[in-house]
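Removed from the display is one protein chain of the complex; every other protein chain stays in position.
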Amino acid sequence: MILSQTLGKNGGALAKKAAISSEATAGKISIRDVSIVYDPEGARVVAVDGCSLEIPAGEFCVIVGPSGCGKTTLLNAIAGFHGVSSGEIYMDDQLLCSPEMTTEPGADRIVVFQNGALFPWKTVLDNVTYGPVIQGKMTRKEAREAGHELLLEMGLSGISHRYPSEISGGMRRRVEIARAMMNDPKVLLLDEPFRAMDALTKTVVQKYLLDVYDASNKTVFFITHDLEEAIFLGTRVIVVTTRPAQVKKIINIDIPRPRDFRVLSSEYYRNLKEETLEAVHEEAQKAFEAGERERA
Amino acid sequence: MEPDELGKSVEGQSLAEQGTQPTLPEEEREPLTWEIMLSRIKYALRTSAPYLGAVGLLSTLLAYWLLTEVIKAPLFEKVPGPVAVASEWFSHHPMFRISIYSGIYYKHIWASCWRIIQAFLLATVLGVPLGLFMGWKKVFKDYTFPLFELTRPIPMLAWVPLAILMFPGYEASVIYVTFLGAFFVTTLNTLLGVESIDEVYFRAALCLGSRPRHLFFHVIVPGALPFIFTGLQISMGYSWFCLVAGEMIAGKYGLGYLIWNAYMEFQEPVLIIAMITLGFLGWFSSALIRMVARRLMQWQVREIAG
Partner (left out) sequence: MPAPLKNSKNGVLGKKVKGFLATKSACRGIFSIVVALFIWEFGTRYGLPVLNAIPPPSAVLVSFKESFVDPWYWGSWQSSFQRIGLGFIFAQIIGIPLGLLMGTSRYFRELSLPVFEVLRPIPPLAWVPASALFWPTPEESIVFVTFLGAFFVTILNIVGGARSIDARYVRAAVSLGSSRKDIFWRIILPGTLPSIIVAMTVGIGICWNTVVAAEMLAGHSGLGFLTWRAYVTFSYPLIVVGMISIGIAGYISSAIIRLLGSRMTPWLKTS
């Protein structure tokens, strides 16, 4: 893939940024005894209950759990879209969220959304250059050049003047990742980003994400319900219980990087999968029954 | 509906091609608008649609002619037939002075058009920002929306007598009524447009470091644009509606006035001429808005064009 050949090389855009940012312990996240309760239509819904998690800087951390268990709520709290009811969230030892305050969403922790959030009314290049330009970090000219460079490096040149509706779903997702990386965030938050994609495109984009991670070494907070994806991508897999979300099991994935698909048929992978499957399946069962009860 | 060909052409390049040389970003030549239109027309001509449509129109015209001038069916006695209309409209010495060769005809047309332009522009200039602001700041909406909704149910034409009191003289009152109608429609559609924007775009913009003014110009305005233009089309149609009514009730010059006057003076063919002219102008003004919309909202056009 074009990516492995250009990413991370000296002078590559991502590597340049990685060199600058690795000076600080960029992107360490501490979630300490966080509970999030929200109240739609009067019924108290405990989405997250006493969840604690330490994510060291530069780790690819994957959260796995059944649908609706609160993992997205946790991600939203880190991103700053809403607050926490109790507990604290720290990033690089600075308070991010507490019951009294919530830091506004910002470019230090960028979210890649489930169904994609590329601005449909902007071209690919305009989408990618949006962040630096409006933050005043670059002039439009500089941003366009840097944007071209980044898109080139990520194998996305040639579509810079297209609109999101003109390119395929897989490309859109890659552009969104490029848009995030353009701002050199400390943390990348991905909320089931590949959920809506077909299996074949998914494998391509997963590899793409891994290449980006290898080149830039960002902290990644990745949410999925797909077990195979979790083990393939993550350094650590956190299994989370059904609602309210709590940490149920932490599994270290010692597969060396860079990873490719031969990993998927290795015995080590299969053992890991078995280990994780039990924990996840139990929670999935509970979630299913809870859903039935809710509707009954 | 995803045009995958383009995506494949970049992704599907062989490793060898990709590996040799990173190509400079190439801006491909976009097909020109008229080229797109030409190909669309060519495609359309191959279907049955335009031919059947022509048949439908011609048969309606034929029926109209037969009923009014040949058979002289009971209810149609006083209705002028196409021959009568045409002979007035296209003659050099029209009986009632309304033909494509007469200056007065164009004077009436211009009077109506000028009023529409004033009313529509005013309504748009006031309505769109108001709707955008109401969608953006909830507090502002809290203050303004109830007042808005309270006045909206009153049909525009019910304002005519009051408008005549408020703005003495025919011109201003007619324009006012037209303006009011267009204003309500535009504001409401703009507001709906803002509220229809998927929240995820706001969140994405915030993540990328947007301040409120960035949200306004980069998310709210472009996001609401489709609804705004739908609203503008509706309000243009509604403007003509109100204008004609206003002119008929209280105007001097203008197509609405022409229609009423023709009726009063038993100049039936003029009636039909004015109606047809109105129809054409209404269609034309909506088409203009659609054209502008297409230019401004390239991202939608390209999606459909594939």
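Per-chain numbering from 1; labels A and B assigned in written order.
By definition in this document, contacts are C-beta pairs under 8 Å (C-beta built on N, C-alpha and C of every residue); 3 or more make two chains touch, one makes a residue touch a chain.
Treat the numbers as computed from the prediction; the structure is a model and nothing was measured.
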{"item": "Which residue of B:98, B:174, B:208 or B:274 touches the chain not shown here", "value": "B:274"}
{"item": "Per the touch definition above, residue among B:66, B:157 or B:192 touching the missing chain", "value": "B:157"}
{"item": "Touch residues of chain B, complete complex, unshown partner", "value": "48-49, 52-57, 60, 75-76, 78-79, 138-139, 142-147, 150-151, 153-162, 164-168, 195, 197, 199, 202-203, 206, 215, 237, 240-245, 248-249, 255-256, 259-260, 262-263, 268, 271-272, 274-276, 278-283, 286"}
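Here is the rule we go by: only the chains that are shown with their structure count from here on.
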{"item": "Distance between chain centroids, defined by C-alpha means - chain A, chain B (Å)", "value": "44"}
{"item": "Residue numbers on chain A that touch chain B, as the complex places them", "value": "1-2, 5-6, 79-81, 104-107, 109-111, 113, 115, 117, 119-122, 130-131, 134-135, 148, 151-152, 155-171, 179-180, 183, 204"}
{"item": "Residue numbers on chain B that touch chain A, as the complex places them", "value": "2-4, 6-8, 10-11, 15, 18-19, 22-28, 200-201, 203-211, 214, 218-219, 222-223, 225, 297-300, 302-303"}
